[in-house]
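All protein chains but one are shown in place.
All chains are identified by letter, namely A and B, in their written order; residue positions are counted from 1 within each chain.
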Amino acid sequence: MSGRGRTLAAAARLGRVRLGLALVVLVVLVAVVGPLVAPHDPDAFVAPPSSGPASGAALGADVLGRDVLSRFLSGGRAILAMSVLATVAGVGAGAAAGIAAAIRGGWIDELVMRTADVLLAIPQVVLVLLGVAALGPQLWLIVLLVALANAPRVARVARGTALEIAQRDFVRAAEAAGESSLRIATHEVLPSAADALLVEFGLRLTVSIALVASVGFLGFGLQPPASDWGLMINENRLAITAQPWSVVLPVVAVGVLTVGVNLVTDGLSRAAAGLDRAGRA
Amino acid sequence: MRTRDPAVPAVPAVPAAEIRGLTIAQPGTDRPVVDDVSLAIRPGEVLALVGESGSGKTTTALALLGHVRRGARVVAGSALVGGRDVLALPPRELRAVRGRAVSYVPQDPASSLNPALRIGTQLDQVIAAHLDAPRDERRERARTTLADVALPHDRAFLRRFPHQLSGGQQQRVAIAIAVACRPAVVAFDEPTTGLDVTTQAHVLATIRELCRTHGLAALYVSHDLAVVAQIAGTVAVLREGRIVERGPVASVLHEPEHAYVRALLDAHRSVGRPRSRGTRGPAEASPAPAPSAPEPPAPEPSGAVLAVTGLVAVHGRATVVDDVALHVRRDECLAIVGESGSGKTTLARCIAGLHRPAAGTVTLDGVPLAPLARDRSREHRGRVQYVFQNPYASLNPRRTIGDTVDRGLVLFSDEPRRRRAARTADLLARVELPAGVAERLPEELSGGERQRVAIARALAADPDVLVCDEITSALDVSVQASVLGLLDELRRERRLAVLFITHDLAVVRSVADRVLIVRHGRAIETAATEDVFTAPATEDARRLVADSPRLDRGPAVPPPSSLLAPLQPNG
Partner (left out) sequence: MRGPDSVRRRATGLLGRRALLALLTLWLVSLVVFGAVELLPGDAATTILGKEATPGRLEALRRQLHLEDGIVHRYLQWLGGVLRGDLGTSAATGSPVTELLGPRLSSSVLLVLLAAAVTVPLGVGLGVLGAVRRDRPVDHVLGVGMLVFHALPEFVVGILLVLVFATQVLHVLPAVSLLPPGDSAWAHLDVVVLPAATLVLTTFAYIGRATRAAMVDVLERDHVRLARLNGLPERQVIWGHAFPNALPAVIQVVALQFAWLSGGVVVVEFVFSFPGIGAALVEAVRNRDVQVVQAIALGTGAVYVAVNLLADVATTLATPRLRTAAAR
């Protein structure tokens, strides 16, 4: 079996990975299937604003009198799609830049690391808000900015891992055999760095979900009247005493999702480290 | 009969330490790591525990300190120190015994001293933990202990950090920490493995002296029979957790009874034996140069396939290779011998195009090679192949053995795809690997097998020159012998020019036609192999030969003119 397959198989045997997967699947199901089973139009007025559970609105109505349950069931797709996109873009760009920096060295290394320094110096939320202040709350912009916030962290990890791998003798052997830098990156370094990058992907996904949800919560994500978990919390939080469901449901969903992803990630890193140790012994 | 120093006092009858019927199991393995081992060490005695890696020798030594590795479990037996079973002591009492009654000297001093603490602090912690003495007395004890192991003992030295010491000094500090509280028993775990031969000779002398003067009982763990011959009175040979033979060193090493011990000794001797060559190539036609003087480097030595002239290489600001010239002919093996840090590996990497030299040229059949491999032509890269020291690092762990060898064929041969699989199988068979190994990953192979794969990968390029960088130093001695045998066959069969880089003079004797000795980056002597052993021309070469441990010789006495820390005044 390939190394990657074994890492995944070893991870799948860990209890915390199974629990994490179950949590993630639960939230993803709600987000994907939710809109299809929502009892009401999420934008329709069904009951007095911030009223409690009643007939017709199982969990009551939000500050604008819309059905809380329906809005919750409809509000997860955007967060999921945006954070996955931002993670894929951020990890891809960061990994490519980091590995290139490690293998080529010289000015490429300097350029990548200095760029990473600058991007790291601005806290992720502030970086996203800076862009939003300039161009307004646009979804593509938020995805781009979250990816940009992820990339330098991935680049550092990828560079460190690649540097460590690049000084092993099998990479020297490839150099002595005259393999090109690109082939060394893709055929010698990347396979050995893949476990570390997989773990990094999980970490970045957790951060991206939190960041996308936070931006929505601050009111700079999807704009009203869209139903979105972050926006839902933002709209209803001042009525939390009268109508807790409209805040608790999306808060718990985001919390369960991030915890689930983190549990899976931790399991992957344990499995990768365990295999690594066994391979060296 | 044991031949021993008459100064050693008569051995008392009561052992200082004793292991009885010790059996230690590790879950997940089918046999015990240590299997019914019994031994006893008397005060002043050095008992050597010899075995190859995985034989359970370190596990046995650690049992004397009541330490069992994470996950392992004592199934039966006891380890008595001063009459008490340390394996049965409660933690508090065990702590009181460790470092006080029995102590441990680890293999690698560089990782065994705490990099964050001063030498004085590390010594004082041990003394303070066991001796209820005021600060001044403790400091005095630290100083006398440092003097015992032939280290400086002024305040400045006590304030040093481990990284400010040489490897030999670090190991002496580790020994000082072990003997500071005057324990009755010390377990030495291959304490000289990382040291070069000269430093090793000094440290061994210090250990012998400590055992003699303090009446220490020493358990000396080693894989190296030659070192054991120098230090121990008694020897026990471990194999797969069992003691297969024991007795006085002289009789075990010269008249072994057990087949395994005989095989081990044979392997050792064959590595150190002058080689008898069958059909000799052109190298034989030209008689070895006169041994009395270093061979003048001829600008265009006749028949040389690879030649190096005026090679200089630097690491940062340090010059590690300084104006070295050499050449090697077809079907000839030139050994490049030097201690660690002598620049021999950098020299080899310059030849392979892995390190850019600061000056000098490398020529192949008279044609200069580009400094870096990536700038050389495919033909040039293929004709000079490099085999790395550590077979655990030189094969891509994610690629099957077959793919690794196949890649060499893709790069350097014109074989069409359909014939490559057969060629790969041929090459693997040629290095005596079983069929079916092609499908495996490196981690499923032993060290010796991996090194054979690395050789097969080099052969895939059909090279003229094979650069072998310490290719046997990571292997057990029995495996070493077979890999060296294979290398010798291949050289003859393919008329390879072999550059054999090593720190181990014993190995040189069995493989090399000529020897080039490097020291501090300079080539100090080049001569036919036997002449280096029988009539070394320079003082440095003489010392290197004298300090190398050998089976057939007692303790080497370091020359008084040594550059290193002084030992006892009158040997």
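The rule is simple: a residue touches a chain if its C-beta (ideal position, glycine included) is under 8 Å from a C-beta of that chain, and two chains touch if they have at least 3 such contacts.
Small disclaimer: the values here were computed from a predicted structure and weren't measured.
**Q** Taking the full complex into account, find the residue in A:22, A:133 or A:182 that is in contact with the omitted chain.
**A** A:133
**Q** Based on the whole complex, identify which of B:53, B:164, B:340 or B:361 touches the chain you can't see.
**A** Touching the chain that is not displayed is residue B:164.
**Q** Identify the residue among A:50, A:87, A:206 or A:227 that touches the chain left out of the display.
**A** Hidden-chain contact among the options goes to A:206.
**Q** Could you tell me which of A:73, A:154, A:189 or A:247 touches the chain that is not displayed?
**A** With A:73, A:154, A:189 or A:247 as choices, the missing chain is touched by A:247.
**Q** For subunit B, which residues lie in contact with the unshown chain of the complex?
**A** The missing chain touches subunit B at positions 62, 65, 67, 94-100, 103-104, 106, 108, 111-118, 125-126, 129-130, 161, 163-164, 174, 177-178, 316-318.
**Q** What residue numbers in subunit A mark contact with the hidden partner chain?
**A** Residues of subunit A in contact with the hidden chain: 16, 114, 117-127, 129-135, 206, 209-211, 213-214, 217-220, 233, 237, 240-241, 244, 247-248, 251, 254-255, 258-259, 261-263, 266.
Everything below uses one rule, namely that only the chains that are shown with their structure count from here on.
**Q** Between subunit A and subunit B, what distance separates the C-alpha centroids? Give it in angstrom.
**A** About 49 Å separates the centre of subunit A from that of subunit B.
**Q** Mind listing the subunit A positions that touch subunit B in their complex?
**A** Interface residues on subunit A, with respect to subunit B: 2-3, 168-170, 172-179, 188, 191-192, 278-280.
**Q** Going by the contact rule at the top, pick out the subunit B residues touching subunit A in the complex.
**A** Contacts found on subunit B: 352-354, 373-374, 376, 378, 381, 385-386, 388-390, 392-399, 407-408, 411-412, 441, 443, 454, 457, 461.
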